[in-house]
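Below is the structure I would like to discuss, written out as C-alpha cells.
All protein chains of the complex are present and in place, except for one that has been dropped.
Going in written order, the chains are labelled A, B and C, and every chain counts its residues from 1.
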Amino acid sequence: MIVTIFNEYHPNERGGKAAKVYPEGIHTAIKELLSDKFEVYTATQDEAYNGLTDELLDKTDVLIWWSKNWDNEILNSVADKVVSRIQHGMGAIFLHSGKNSKPFLRLMGTSCKTKEVAWGENGEREKLYVVSPTHPIAEGIPNGYLIPGEEPYCEYFDVPKPDETVFLGGFGNGACVRAGMTFTRGTGKIFYFQPGHDTFPTYRDPVIGKILTNAVVWAAPAAVAEDYRHEEKPVKLKQKVKNLFKL
Amino acid sequence: MIVTIFNEYHPNERGGKAAKVYPEGIHTAIKELLSDKFEVYTATQDEAYNGLTDELLDKTDVLIWWSKNWDNEILNSVADKVVSRIQHGMGAIFLHSGKNSKPFLRLMGTSCKTKEVAWGENGEREKLYVVSPTHPIAEGIPNGYLIPGEEPYCEYFDVPKPDETVFLGGFGNGACVRAGMTFTRGTGKIFYFQPGHDTFPTYRDPVIGKILTNAVVWAAPAAVAEDYRHEEKPVKLKQKVKNLFKL
Amino acid sequence: MIVTIFNEYHPNERGGKAAKVYPEGIHTAIKELLSDKFEVYTATQDEAYNGLTDELLDKTDVLIWWSKNWDNEILNSVADKVVSRIQHGMGAIFLHSGKNSKPFLRLMGTSCKTKEVAWGENGEREKLYVVSPTHPIAEGIPNGYLIPGEEPYCEYFDVPKPDETVFLGGFGNGACVRAGMTFTRGTGKIFYFQPGHDTFPTYRDPVIGKILTNAVVWAAPAAVAEDYRHEEKPVKLKQKVKNLFKL
Partner (left out) sequence: MIVTIFNEYHPNERGGKAAKVYPEGIHTAIKELLSDKFEVYTATQDEAYNGLTDELLDKTDVLIWWSKNWDNEILNSVADKVVSRIQHGMGAIFLHSGKNSKPFLRLMGTSCKTKEVAWGENGEREKLYVVSPTHPIAEGIPNGYLIPGEEPYCEYFDVPKPDETVFLGGFGNGACVRAGMTFTRGTGKIFYFQPGHDTFPTYRDPVIGKILTNAVVWAAPAAVAEDYRHEEKPVKLKQKVKNLFKL
C-alpha cells in the first residue's frame, strides 16, 4: 500500500510555534506514524505541481491532505487532478483545516465552514467519542479518548450528510463537532478527521496513528468492477501546466 | 392535532427533588408548553392500562413519552399496542430516559444504553448544536442554545443509525451525545430528544417548547397511501387484559 | 412561493419529436402543472445570463432545472451563482438529464453518470415505487405508479449517497434506478427526479405534477437561524459578465 502525504508547508509558515512542535513539518510526523505499515511519500506545496506529479499519484493508493492558510495557491489543475483521481478510486484522508482545501470543497459542494468558538493558547481538551463502534476506522480505539489540547471545532459544520459519522469530538468548553466522517465520491472513499492543529503534538500520539492507519486501510481502492467507473480516464495535468514548470 | 403525553409519574416518585421542579409532574409542564398549539391529553402509569386506553390512542396523532424508573411495570400489552400504533403511523416523541422504555426498545432493536459519566448536583451545562439546520424540528432554534443544567448523556449511545441527527448535545465536562435524532418505523415518525432530567426545569423553557412543538408537527401522521401500510389493523388490547381492569 | 423553471430549450432542439410532445417547450408544460399553486417564472438558455438574472433569482424560492444537450453552453458564472444560491437556501429540483448540468455536478462532486441501457422508440414502462412513504414528497402518491413510456435510467448512478431515497424506478426491461433522491448542500434542499425525457408526455401527467408540487413545498427555503449560513453573501454576477450582455 502506498500513501502520499501532502502538507502545504509554506515557507512563510516554517518558523513560529508550529515549528517547535513539528520542526520538520507535519508531513514528517505523520510519515513517522505510518511508515512501518505502508510505503510513504510526501509532497509539499512549493514543489513543482505542488509536489503532486502524475508519476506520484499514479502509484498512490491513499492521499493524506493537510493544509491551512495557502489553499488559494494550490494550482487549479492539481486540485482538479486530485478530485478526479479520488472519483476514480484513490482513497483520501483530509485532516483538520484541510476541509478548506480546493479538492475537499469540490468534492463536498458546500462551504465546509464550522462555527467559530473562542479558545486559548493551550487549546481545549478534546475527547473522541465513537458513534460507529463497528466501523473499521474505530477498530481498537477506546471510547472517549482524551487529546490534551486541540483547536475546538464546533457545529454547525457545513458538509453534506456523511455516509457515516465515526467520531464525535467533545471539548472542555462544551463545543462539539462531528470529528470523524466518511464520504464516498465515485469509487473514492474519503475520511475527514478534525484533530490536528499544527501547534499541538496530536500527530505524535500513537492512538491517533492507529486511527490514521485504520483509515488508510479502509480508504484503499476497492476492487470494484470496471463498469462502475467513469469511462473516461482520470484527468492528467495539461501540457501548458507542464510547460509552466518546464517538465 | 391531538397530543397525548405519557409520564410514568409513579406514586413513589412524587416527592423529592423532582417535585420541587415539577410539583404537578413533568406531563403537566409539557402540557403547558404545548396546549396553546394542540389539543393535549395526559396519561400516567398508575391509571388503568397505564392510562393509554384504546379510546385515547384512537384519537392521538402524536404520543410523547417520559419515563425513568418503572419501565418494567408497563404492561406488555400496552407496550405492544403503542409499538403497533407507531408502526401504523402514530407519531412519537421519546424524551430523556424514555429511551429505556419497552416501546422504544422494541422499535429500536438495541440496548439504547449510553456511557455513564459523572455529574454533580447541579448537572452540567448543555449546549444544543444543530447538525441538520434545514430539518423542520430545528426551525427557528438558535445554534448552540444553552441549557443551564442537565444530566449529561454521553456516547456511545447504542441506537440504530438514525434517519437524521438533528441536534448534538455538548456538555461542560466534555461529554457529548446525539441529543436529537429521528427514526422511522413503518409509517410512524419518531423523535428522540435527550434533555429532560426531572430535577431540572428544562420543560419550562420556551425554546425547548419550540423544539417539542416543531417535533409534534413533524411527527404527525403523514398522508401515506393505503398500500404502504400493514394490511392488519393495529393491535388492540386483548380482552383478557380488559378483564383485568374490569373495563 | 415563487418557482422559476429553467429549460435549456436550445433553438436547435425546438423541432423534432420533442416538439410534438411539448410544442412550447418542457418549461411551459411544467409551468402548467404548477401555476395554480405557485407564482411561476421561466428561463431559457438563449436569454441573457441564460435567463437567470439576479433579479429573478433574488425572488426565487425554488428553482426547477431541465437540460440535456447544451450544458456546456451554460455560463460558468451563472452556474456558480446558482450553486451559491442553493448553498444559501434556495430550493432546487433537478429533472432527468439535468443531472449532467454544471450546477448539479458542482453540488454533487461526482460524475452523475448512469449505466447505459438499450431502449426503443416507445421507451419502457416505468413504475415508481415509494421507499420513504412518510416523506413529504411522496404524500398522496400511489405506490407502483405507472408511467407508460420513459427513457430507462439504470444503476450504477454515480451520485453521493442521498439524504433520502424517495422513489425507485423499475422498468419493463428490468432496469432500475433511484428515481427520486434528496440532498442537502448548505441550507439548500435539492430533489433529483429521474422521469422526464422530452419525447414522452410525463410532464402532462397530474400525478407527476403532484410529485413536483410536493417537491416545491418540501424544497422551499427553511427558516434557519442566521448562524448556520455562510457569512458571505451569495455570489452575484460579475460586472464583466454583465458587460458582455451590455446590461
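Observations, loosely collected:
Please note the rule applied: a residue touches a chain if its C-beta (ideal position, glycine included) is under 8 Å from a C-beta of that chain, and two chains touch if they have at least 3 such contacts.
Note that the coordinates shown come from a computational prediction; the quantities given were computed from them, not determined experimentally.
Between the chain not shown and the residues B:F6, B:Y156 or B:F193, the one that touches is B:Y156. Across the entire complex, the residue among A:I30, A:A43, A:V130 or A:L212 in touch with the chain not shown is A:V130.
Checked against the hidden chain, the listed residues B:L107, B:V130, B:I147 or B:M181 yield one contact partner: B:L107. Within the whole complex, the absent chain has one touching residue among A:T114, A:T187 or A:T213, and that is A:T187. Although one chain is hidden here, its contacts on chain C can still be listed: residues 115, 125-127, 129-133, 143-144, 154-157, 161, 164-165, 168-176, 178. Residues of chain B that touch the chain left out of view are 83, 87, 106-111, 113, 115, 156, 158, 160-161, 163, 183-186, 227-228, 230-231.
Although one chain is hidden here, its contacts on chain A can still be listed: residues 89, 130, 132-136, 138-144, 163-164, 184, 187-189, 222-225, 227-228.
The definition used in the following text is that only the chains that are shown with their structure count from here on.
Chain B has its Cα centroid 39 Å from the Cα centroid of chain A. With centres taken as mean Cα positions, chain C sits 33 Å from chain A. If you average the CA atoms of chain B and of chain C, the two centres end up 38 Å from each other. Listed for chain A are residues 115, 156, 161, each touching two or more other chains.
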